[in-house]
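Would you mind keeping the following structure in view while I ask a few things?
Excluded from the complex is one protein chain; the other protein chains are retained at their positions.
Moving on to chain A:
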Amino acid sequence: MRFMLLFSRQGKLRLQKWYTAVSEKEKKKLGRELMQIVLGRKPKMCSFLEWKDLKIVYKRYASLYFCCAIEDQDNELLTLELIHRYVELLDKYFGSVCELDIIFNFEKAYFILDEFLMGGEIQDTSKKNVLKAIEQADLMQEDDESPRSVLEEMGLA
């Protein structure tokens, strides 16, 4: 996979992950053009696009578009399901996810994505495993934070 973009129906970028080295300028240009094309397509149309030298797979969930650029030999349908699995993960994690969840907790969305995909290849197909890993990290984090708050209290006292 080359990159993954999440953007809203209004053309606002919500999440972007690039798996190949692309310059900032190029990223912006590609993102803008791609959003224009995808947003211009009608709902019933095919979810696959051949754009420039890329294959694009996109899917709309409510007001959010999930859009992946894949390699020539990659399977389009499988990528579609990969997007779906990612949405399932987000849904499970946030509990019926909506666009606002992703706006306010987008770093969490990134963490989940990193746990699910690595270097553009699917890392763990099991929903349970991915969430377990994320929850573990979150838990550790809280453990990590609790002693600090005690210190804080001490300092204040």
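Simple rule for what comes next: a contact is a pair of C-beta atoms (placed from the backbone, for glycine too) under 8 Å apart; a residue touches a chain by one contact, two chains touch by 3 or more; residues count from 1.
One rule holds for everything that comes next: contacts and distances are computed from a predicted model.
The complex appears with one chain absent; UniProt names that chain "AP-4 complex subunit epsilon" among the candidates "V-type proton ATPase subunit a", "SUMO-activating enzyme subunit", "AP-4 complex subunit epsilon" or "Ubiquinone biosynthesis protein". Residue A:23 is the one among A:10, A:23 or A:96 that touches the chain missing from this view. The omitted chain makes contact with chain A at the following residues, 12-19, 21-23, 28, 42, 44-53, 73, 75-78, 80-81, 85, 106-107, 110-111, 114, 118-119, 121-126, 128-129, 133, 136-137, 140-141, 144-145, 148, 151-152, 154-155.
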